[in-house]
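Removed: one protein chain of the complex. Kept in place: all other protein chains.
Right after this comes chain A.
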Amino acid sequence: MTGPGALPRTYRPRPSIWWWVRKRSYLLFVLRELSSVFVAWFVALTLALVWSVERGAEQYERLLDVLSNPFAVALNVVALAFLLLHTITWFNLTPKAMPIRLFGARVPPVAIVAAQWAAFAAVSAFVIWLVVG
């Protein structure tokens, strides 16, 4: 078999492992996927807070002390940026993944995105109110 059809099957160049740094949209895609690591970090931090608060005022102060060192602060600044990237990309994707029809007409994507940001604002305000008291 030496026909032209046989050739492509034998040669498959492997793309570089850094394929995603060459283009802005690829980079954004990989950063978005990496946001999942910080979603896991958010869970860990939440559990640490609940655990420490339950142990008493002293343990809670100790956690705040650990979290206020520069490395922890830097980590959490990066984490917050990634979590906001997750929120932005997730909200923008929703109208594409799940088009909503209302009274026979398609709800404009802008309205779906806006509704999600309204929910985000309401939940954020509620959580802050709950914590500050």
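As a convention for this text, a residue touches a chain if its C-beta (ideal position, glycine included) is under 8 Å from a C-beta of that chain, and two chains touch if they have at least 3 such contacts; residues count from 1.
Operating definition for what follows: contacts and distances are computed from a predicted model.
Asker: Please identify the absent chain by the protein name in its UniProt record; candidates are "HEAT repeat protein", "FAD-binding oxidoreductase", "Fumarate reductase subunit D" or "ABC transporter permease".
Answerer: Hidden chain identified via UniProt as "Fumarate reductase subunit D".
Asker: Can you list where chain A touches the absent chain?
Answerer: 14-15, 17, 20, 30, 33-40, 42-43, 45-51, 53-54, 56-57, 60-61, 64-65, 67-68, 72-73, 75-77, 79-80, 83-84, 86-87, 90-91, 97, 116, 119-120, 123-124, 127-128, 130-133
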